[in-house]
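Here the complex is missing a single protein chain, while all its other protein chains stay put.
And now, subunit A:
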Amino acid sequence: MSDKKKETAGSGDTDFRKTWDKAEYTARAAAHESKEKEESKLRYEAKLAGKKYHRRASTPPDAKDTQARSQRLDVGDLVGKTTLVPVGAATGKRGRGAGFYCEACDLTFKDNVQLIEHYNSKQHLVATGETGEVKRASVQEVRERLRWLKRKKLEESRDEVVGLEGRLELAREREVREREEKRARRNEKRRKTPGGVGVKVEDLGDGVIR
């Protein structure tokens, strides 16, 4: 609420005082009042019908439909790695700590099953801006999908190499590529943090209570 608009001109000895934009605040008060009136009307109607009124948060207009996961969840990528964590990392769900972390909701889970259940929960769907509804598929879409899957399968069968030599080659190439990617990522991290070491730092804010 720091909408200050300094009055031009006027007496010099009150320049240090905070000034408010009256027009904006009257508009805000009017909006608040109308909302209250609506809500009280809905409450009255609910009481007449004998039901309890629940305040429903409206879904944001750009909420996306929920879709199935396109890739498997990669839960094993931190296995065997050592990281520095702050002191309170082992207890509690909120904030980044030891375990599986969800960025959208700032929660940590000790188990990949808990993580998956959280990803499917209403709390997370709201945080990622998805409605919990799934679009019903039509026959055309199903047909298209099956055709696409068949094409993908044919392409894969064409690409696959039979014979030990060929498969070893492919595995070697894949390893080289992954090592390159990892190196690039490590260099990025080194460049970002000063001092050259990529240490995980927890953002505590500046400690000011607002």
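One rule holds in what follows: a contact is a pair of C-beta atoms (placed from the backbone, for glycine too) under 8 Å apart; a residue touches a chain by one contact, two chains touch by 3 or more; residues count from 1.
In the analysis below, contacts and distances are computed from a predicted model.
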Q. Which name from "Polymerase (RNA) III (DNA directed) polypeptide G like a", "Centromere protein X", "Pre-mRNA-splicing factor 38" or "ATP synthase subunit f, mitochondrial" does UniProt give the chain that's left off?
A. "Pre-mRNA-splicing factor 38"
Q.
Touch as defined at the start, partner being the missing chain; which of A:R28, A:K41, A:K110 or A:K153 qualifies?
A. A:K153
(Q) Please identify which residue in A:A23, A:A68 or A:V162 touches the non-displayed chain. (A) A:A68
Q: Write down which of A:A46, A:V134 or A:A171 is the residue touching the left-out chain.
A: A:V134
Q: Give the residue, chosen from A:E117, A:E160 or A:E180, that touches the chain omitted from the document.
A: A:E117
Q: Could you please point out the subunit A residues that touch the chain left off the display?
A: 66-69, 72-73, 113, 116-117, 119-120, 125, 132-137, 139, 141-147, 149-150, 153
